[in-house]
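Working notes, structure below.
Just one protein chain is left out here, and the rest sit where they should.
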Amino acid sequence: MQISLSKENRPIVVASLFVGVILIAGTAYTLSTTGTAPLLSVNYLLQQLQTGSFLGICAAGMMMVILLGHIDLSIPWTLTAAAMTATAVGGDLAIPTALGVGVCVGLLNGIGVAWLRIPSMIFTLGVDTVLRGLMVAQTGGFAPQDRATPVMLFLAKDRIFGIPAAILVWAAVSIVIATLLTRTGFGKSLYATGSREGAAYLSGIRTRWVIIGAFVISGVCAAIAGVLLTGYSAKAYQGMGNAFLLPAIAAVVLGGTHILGGKGRYVGTLVGVILIVLLNSVLSIMQMPEAGRQIIYGAVIIGMLLVYGRNQRVTS
Amino acid sequence: MTEAIVEYRGVSKYFAGIRALEGVDFKCRPGSVHAILGENGAGKSTLIKIMAGVLQPDAGTLLMEGKEVSFAGPQAAVNAGIVCMFQELSLIPDLSVADNISISSPPRRFGLIDRRAQVSRAEELLARVRCEDVDPNALVRELSLSRRQMVEIAKALGRNPKVLILDEATSALTARDVRTVYGLLGELKDAGVASLFISHRMHEVEALCDTLSVFRNGRHIETFQKGEKSEREIVRLMIGRDVDAQFPPKPDRTGEASTTEPILEVTGLKWGNRLNGIDLSLRRGEIVGLGGLDGQGQKELLLALFGVLKDVEGDVLIGGQKGLPSSPATAKNAATRMALVPEDRKTEGLMLDMSIADNLLVSSFGKISRGPFIDPGRAAAEIRKGIAKLQIKIGSADDPVMTLSGGNQQKVVLAKWLMIDPDIILLNDPTRGIDVGTKQEIYRLMRELANEGKAILFYSSDYAELIGCCDRVSVLYGGQVVSEQSGDGITEESLVAASLNIGVEAA
Amino acid sequence: MKQSSTRSSDLKRWLSQNTGFAAALLLFAILFLTYNVLHPRGFSSAVAIQNANETVAIAFVAMAQTLPVLIGGLDLSVGAVMTLTNCVASELLTGSPLQILLGAVLTLLTGTLFGFMNGCIVVYGRIQPIIATLATGAVAIGLALLIRPKPGGNVDDDLSWALTNSVWDLADTYGFADGGEAWWLRPFADIPVPFLLVVVVAVIVWVPFRRSVTGRTVYAIGSAEGAAYMSGLPIQRAKITAFTLAGFLAACGGLYLAIQTSSGNADVQQAGAYTLNSIAAVVLGGTSLLGGTGGAIASLVGAMILRVISFYFRILDIDPLLQPLIEGLVLLTAVSFGAFRTLRVKNQLDLFR
Partner (left out) sequence: PAEVSGPGVNPECFAPWSADTKFFKWDAKPGPYRIAVVNGFVGNTWRIQMIKTAKAFAEDPSLKEKISEFKVVSTGTDAPAQLGAIEDFINQGYDAIVTIAVSPDGFDRVIRLADKNNVVIVPFDNVLDTDKVMQVNEDQLKMGRMWAEFTVNELKKKGVTSGKILEVRGLPGNSVDRDRSIGINEVLDASGGDWEVVQVVGNWDDGTTQKVVADAIAVHGEFVAVVGQGGSNGVVQALKDANHPWVPVAGESENGFRKAIAEYSDDGLKGISIGQSPGLVAIAMKAAVSALEGNVMPQLISVPLPVATYDQLEDGKNYWSDLPDNFFTVNEFPPCGVNISGPEIMSQTEEDVK
């Protein structure tokens, strides 16, 4: 494939370069403090990808929704609810249950946004709150079992040919999403709907179902992330999804997906996720205080978007 | 000879290397109505956008009343007395009529906007354009398209223009409003105002303008007075070659009508207060026109047939099946496939920032997919076929469709629909804002499609098109078919009369 | 007679153009009256003061959020700016009255400048507001943590007491109007000061803004940006002003929070909660997230609705572990009200704006 620096590819290239910069900066730091360069070890990188896979899968789902010009703020508690219900059910049914929860939440979000036409920003926020309420009520009322099942543990922790299974799950999700986006009518319809819903509708695309589909994918992705995270922590717990919402949005946007929909490539989201994960890790290694960390985050996002090239001015 | 009020000297403008205007010298005199003619993409809009301060020239100078000027933005141009009316574009739907009329320089009291003064100012100006029926406090979004254009005109008048520019700004006006506008332009002309008029409709140009300028490929070709050249010569200047017969010949269909079964039959179609019992039938191989003044239910009829409207009543038979499709998707996928070329190609027909290829394929994923996956080979073949069939002028199929000219954009919409091989084609004013050459290609295509056995329902705001293209014409008035004409019975006279819902004798 | 008929049709038009706001107002009235009826000390000054105190910060932040929403954007930094200014104020609101005043001015200036920066990034950097402010929000929180690594602060006690009580207490604390007993003060004596503060800011900031060309441009941008530009409206100025004012109003919230709690707290969670609640309040007030319609007063009402809902948990007997669920369901239902209009739409094309 030829890499031309089109407007579409520029974010991907720039973000990849920045990933390199982060690694170099981190290595410079560890060299100067401990004299070693652990950041460049395969083990460290694999571990980053392993812990990054949760965010990566959330971001993949989020990207579907953002491509439509919508947003899914219910990811944190969809993830948590899927994980908690799954462990409560336990056994072989655990993972299907988690996916079921993801599908249901996605359907609900999709119906609210596509049929009732409530702005996704507010509807998914409400759904998130409701899910949190449900989980509080469930924990309070039923004291559900929270232990990860063996399959979850396997998916999150075991290695297959030396590669953590979580990374393989992420890769599988990525392949599905990337194929969906580039090779199927659904994917093309997603871009069309995100670009201009009215025109897509008049072109005979069932835009409502496209929207619902995207939200369902987002819900399912959050559920998969929940399953993995449960395996990784060996249990499900309240608030386990809280750390994923804003980084997921940031990863998608840093990957060059347009926040108003219609444009973006999945590779970009992958690079965006890796960028965020490494940035986090390096800042943590540098023992950067929270204040500095927040400021750096903000600066990185603004700086990168400025480099990507500014949006067009609306003149007509 | 009077001094030019606006003068261009060697003005050039490029967009990412594409030439929009090059070395243009152009003058316009006060007290004239000046037509700017040219194909799509000839540079007309660019020319006036520079004058209106929307764009800055890359080279050359702009002079106003002999002095060099440079407008940083539309406001600067307005302050200098250059007022521009863009098609549907510069009214704010969520603000009131009065707000819109005094939008950028409202009357003030103690530094704050004086609402009452603003309303009375709006009332005055609305009276000047004979739109006393428009409530100054109504939101613009509540008004019909033709009322909006009249408000736009009132707004322009309120800015005391020295130069008034109308860029395809009269497309939706009713006959009465057009007369009002003609009158107003006359008044302004007498008052020494220069009016620049852009339209693709020759009869409007002929009725209104005294001076004509022709542009082609970003260059100013010639300026001349009305009557100096024939219409044929003008068209040749515009497209750089001769044009022959505008419309392809109609096949003789006498006697056929009664024998073939209609593919589409509608009786008593009702929807809200817009459609009040429409009866219509359409056969394969036929082009049926929808006539009438703008806003008499033609668009709603097309949308209803395409499954966009809810709660439509009436009996419908499509290809022998009862009932309307429930959505465009079902209309497209039914046994009798339908296609609709919508009114506004930029918002309803195309995903402007997606590629030409993606826009072409958007209605035919089913056809080019194997299982759930798109077959890239078949997709590429279809794209090639579509582009070739309509002779769409493109660089690469991966360019955004936005970079095409209006006519080529419209061709993309048509090609998209032809890919599904529709049985019924609904066309909503497909040639609006399109130049003569492209129009001709579209007319020819329509006839070809009809001859292939497709049925075409064709709404146009241009009588000439209806006369030249259609086998039959149904004229709508107030949501009903008031007259059906066919063959040689379709004449401008009869169409106008039917449009106004008066007997032919009276017209 | 003609007079009265036009007046009633004026009202009708206002209702049809402000359906969302009118519904919000009605909903608030019902909720608030019922609350007062159920409350053992309903309709008393003490309850009003408490309600007002609790509402001020979110009311300011919701008003702040309104402006970016009107231009069709979102400001995800309002909560963070409130937090930042809260921390700034907690350092500055102490000393002599003049110093306190200066501190308050500096606090408001901080927020205003931050908003101005947001505006510049959006206008000159041409980054989508939602992403730009997501990033600057993180910066604001970072700055807040730098200023106040742990909660605390030293806000003047009298100021805090005087501004969080009734007008009478204000007069009493600072000894004007005969310590609150002056006859002319009587009619106002029971009004909560925080309520007055919100009203004053709304009147001296929002109302003039609404009736300026810049304000009009803000609405125009949200309604049809291209048309606004073509009409010669000052787009860039209006956008920058919208974000600047948002920063100012968020700073009002932060300043009041500092006065109310006599401290500052760089609480990341609270900042996030305020941002999200501000969006909910804007929607509840009937302002469209697409921009162009609505207003700060509507958001004020939206914020009050949001608050009243949670008041009910204190007077009704509801299982505490079900409260979050109920809160979520009520919010979801409330924001879904607008959907009825959608279900009545007969032309599907009208759904895609």
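Each chain carries a letter (A, B and C) given by its place in the written order, and its residues are counted from 1.
Quick note on the criterion: a residue touches a chain if its C-beta (ideal position, glycine included) is under 8 Å from a C-beta of that chain, and two chains touch if they have at least 3 such contacts.
Because the structure is a prediction, the values reported are computed rather than measured.
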item	value
Interface partners of the hidden chain - shown chains only, full complex considered	A, C
Listed residues C:166, C:260, C:275 or C:348, member touching the removed chain	C:260
Touch list for chain C against the chain that is not drawn	39-41, 44, 46-47, 50-51, 53-58, 145, 148-153, 157, 160-161, 164, 257, 260-263, 265-267, 269-270, 273-274, 307, 310-311, 313-315, 317, 320-321, 323-324
Interface residues of chain A (partner: the chain not displayed)	30, 34, 38-39, 41, 43-44, 47, 51, 88, 132, 135-136, 139-147, 157, 229, 232-235, 237-240, 242-243, 281, 284-285, 287, 289-290
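Everything that follows uses one rule, which is that only the chains that are shown with their structure count from here on.
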item	value
Category of the chain touch graph - line, ring, star, complete, other	complete
Whole-Å separation of chain centres (CA-atom averages), chain B against chain C	44
Inter-centroid spacing, chain C versus chain A (mean Cα positions, whole Å)	32
Multi-partner residues of chain A (at least 2 other chains)	196, 198, 201-202, 315-316
Residue numbers of chain C (touch at least two other chains)	226, 229-230, 348-349
Complex contacts: residues of chain A adjacent to chain B	179, 183-186, 188-189, 191-192, 195-196, 198-206, 262-263, 315-316
Touching residues (chain side chain C, partner chain B) in the complex	10, 13, 17, 208, 211-213, 216, 219-220, 222-224, 226-234, 292-293, 345-349
Contacting residues of chain B [partner chain C, same complex]	52-54, 73-78, 84, 86, 89-95, 99-100, 103-106, 111-113, 115, 137-139, 271-272, 300, 303, 308-311, 327, 348
